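Removed from the display is one protein chain of the complex; every other protein chain stays in position.
Residue numbering begins at 1 within each chain, and the chains themselves are lettered A and B in the order written.
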Amino acid sequence: MVETKQDFMTLIEKIEEQSWYKKPIGFGLARVDRGQLTPEKILQATYPVVNWNENFGSAAVFLHALRQTGTELDTSKSELVCDISEAFVDQCSEIFKPFLMQAVGDDHRNVQVTAVLSSLKEHNELKCEDYKMVFIFEDDKPQSVESVYLKLYALSTGKAKLRSLNLDGAFGQLHNCAWSNGKPIELDWLRTHEVTLKLCGNYPEITMVDKFPRFLSHVIPADNTRILETSKVRFGAQLAAGTTVMPGASYINFNAGTEGAVMVEGRISSSAIVGAGSDVGGGASILGVLSGTDGIPVSIGENTLLGANSCTGTAIGDSCVIDAGVTILPGTKITLSEKAVAAIAEANPGKEITPLMRGKDFLGVNGVHFRQNSTNGQIIAMRSTREVKLNDELH
Amino acid sequence: MVETKQDFMTLIEKIEEQSWYKKPIGFGLARVDRGQLTPEKILQATYPVVNWNENFGSAAVFLHALRQTGTELDTSKSELVCDISEAFVDQCSEIFKPFLMQAVGDDHRNVQVTAVLSSLKEHNELKCEDYKMVFIFEDDKPQSVESVYLKLYALSTGKAKLRSLNLDGAFGQLHNCAWSNGKPIELDWLRTHEVTLKLCGNYPEITMVDKFPRFLSHVIPADNTRILETSKVRFGAQLAAGTTVMPGASYINFNAGTEGAVMVEGRISSSAIVGAGSDVGGGASILGVLSGTDGIPVSIGENTLLGANSCTGTAIGDSCVIDAGVTILPGTKITLSEKAVAAIAEANPGKEITPLMRGKDFLGVNGVHFRQNSTNGQIIAMRSTREVKLNDELH
Partner (left out) sequence: MVETKQDFMTLIEKIEEQSWYKKPIGFGLARVDRGQLTPEKILQATYPVVNWNENFGSAAVFLHALRQTGTELDTSKSELVCDISEAFVDQCSEIFKPFLMQAVGDDHRNVQVTAVLSSLKEHNELKCEDYKMVFIFEDDKPQSVESVYLKLYALSTGKAKLRSLNLDGAFGQLHNCAWSNGKPIELDWLRTHEVTLKLCGNYPEITMVDKFPRFLSHVIPADNTRILETSKVRFGAQLAAGTTVMPGASYINFNAGTEGAVMVEGRISSSAIVGAGSDVGGGASILGVLSGTDGIPVSIGENTLLGANSCTGTAIGDSCVIDAGVTILPGTKITLSEKAVAAIAEANPGKEITPLMRGKDFLGVNGVHFRQNSTNGQIIAMRSTREVKLNDELH
């Protein structure tokens, strides 16, 4: 019996010593939406609490409770997705008892999960088939809808860094669904019931058809973050506090986002990252690895302005400006005056700055203003009027 | 009495022999949404089944049943919109009886419609004023909301080819409404009830104000088609299987769309068509006949890339690329090097390729890469690196 926190700690140590035990990278209990026609198909997994390189005590409890209540645990694979049972819920409640009273707000969120399940059980409302216990042991290709969602949660909650997780094959794991009021519906279910639904006036309002849900369906942003339209941010994107996403031409794809307060009025393609204090102007396009870049994910520095309808296919440094309507691709030839070469070189000690450079040559170059000369059409680079902080360690 | 399928066939033959009978191009039973203040105004027509150059037996049944139950049929006009009655439902059920048991899934969808109406009637829930029986006999200007919707259905389900139907005056037939949860509301009804709705906290969430509904409110796309935001595709658009519509700057208007798997991150204006395997980049704009083109609807070939924020106002061939940010209008002067002339000519036997061409001269020319030279601002055309399949019949 676990009566005290000390009992709890002792038990955790004992669990962690066992040969079958393996420390997970991430874990959580998910509520799952199943296919209306094919219930074995998981359409969505919603995690009230996401654990990522943390809360290993809770992980041990969940694994132990599964094992104690009859689940055969195979911790040798990269991930583990388990059904839950009433006995599992009881077992977890038993072990978490010493923490129950403090499990409010941000504290002991996994205990809160157990408490809610317990309460549902008491009211005879616990449907165990609605839940899955999910563990990721190695950052391998995801093998299930549940692990894809857990990784996307890790990215969108900021617990994992953008581009840091293996998402190979994630698209293949997810099912394309119609979504209505935040819930996924199998397209075949719609087809089967189309005649009746339409004739009776009950056809659902479909907000989208996609494999991914939206960021705001799963994640609560920081108090000073604004997303003016939910469709503009896909689940799996990451928005640092203070980021604003406007509803015009903007879009932030999964595994892409911002590292500080950024004004986003344009597109941040999958794998692209924008630094703090920067501004992605209306209709500006940061290309993804699949189109127009040279295959290297694009990073935009801090305090940089991408003008309206500009297009960027290569990395841009800090304190840069790309004028409205200007396109900088990796191969774009950019002309620099003698003065510009000197000024940009001064702001970028150690970088080679020459009178004719390609877009891709500006990797790590700060304080550049990219323009098109309106009298002769030439794409030019000048020193921007934005201050560049030199890295003291380099000098 | 129609007891067997043979009886049914015999009846159909007899109906089709009658002088009043006319084969419809399209027909279907619609559930209609009526004005809240002016119920005679039809705001929306929802078809569970769309018949287009097909299922003439069912058409004969419906016309016959209307006639037998007291409707005066005038089949001399281009279209016919009829009220239905309980007697009509009984009559159809009677005639369709031999097919009732097989009317499931994709089979005998018109029989399914009748069966649902019959079942509603049995439960005393059939409100006949909610339904209309609609026939289009000739592809003339639509004369009713119901026939506009039937034509838009024919386009959006892919049963009619894009640009193939007469939609003249369609805008004039439809009513501008507020839409909430997929249902149209008269603006005047909102005005009349504004004070009460707002004070009681019951003001509806309005998703749009328009004459047209959205594609996803009426059509179930193919399993591999994705529409990441419902507002991005208007009803009357056509999306071939495998098309993906992203939520950034994209939009597909009615009577426009794709002929194969296309990635759409830009605008496809009304009357524009994009070929299989092509990519409409983020913010790319394909102009419609009303602005920037020379009045000819724009077609984009297969396997062609329109770069981010590019703009196209004239037809573009297969395997072409327009670089990000480049605008090609019909009158744009485009410069070709000697090498480019030779390479593009080789890929396009029989086409006249010259060192200075206009945008509109590239009609039917494949394998072209349109760029802006970043050192002198010149719009140039080169041979793209994409393979062009030569048409064997031409050589």
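The rule we apply is simple: a contact is a pair of C-beta atoms (placed from the backbone, for glycine too) under 8 Å apart; a residue touches a chain by one contact, two chains touch by 3 or more.
Keep in mind that what you see is a predicted model, and the values were worked out from it rather than measured.
Chemist: If I consider the whole complex, including the chain that's not displayed, which of B:H108, B:H218 or B:K232 touches that chain?
Modeler: Reading the full complex, the residue touching the unseen chain is B:K232.
Chemist: Among B:K127, B:K198, B:K339 or B:K389, exactly one should touch the missing chain; which is it?
Modeler: Here the residue in touch with the unshown chain is B:K198.
Chemist: Of the listed residues B:V104, B:V209 or B:A241, which contacts the missing chain in the full complex?
Modeler: B:V209
Chemist: Among A:L73, A:C128 or A:L216, choose the residue that contacts the chain missing from this document, as touch is defined above.
Modeler: Touching the chain that is not displayed is residue A:L216.
Chemist: Would you indicate which residue among A:G281, A:P297 or A:G367 is in contact with the undisplayed chain?
Modeler: Only one of A:G281, A:P297 or A:G367 touches the chain omitted from view, namely A:G281.
Chemist: From the listed residues A:L100, A:A324, A:V341 or A:L363, report the one that touches the chain absent from this view.
Modeler: Hidden-chain contact among the options goes to A:A324.
Chemist: Hey, which subunit A residues sit against the chain that's not shown?
Modeler: Residues 31, 46-49, 105, 109, 112-113, 116-117, 120, 130-131, 181-182, 216-217, 220-221, 223-231, 246-249, 265, 279, 281-283, 305, 307-309, 323-326, 372-378 of subunit A touch the chain that is not shown.
Chemist: Considering the whole complex, not just the chains shown, which residues of subunit B touch the missing one?
Modeler: Output for subunit B: 176, 178, 187-188, 190-192, 194-196, 198-201, 203-211, 231-232, 234, 248-251, 267, 269, 283, 285, 287, 291-292, 309-311, 313, 325-327, 329, 332-335, 372-373, 376-379.
Keep this in mind: only the chains that are shown with their structure count from here on.
Chemist: How many Å are there between the centre of subunit A and the centre of subunit B, using C-alpha atoms for each centre?
Modeler: 35
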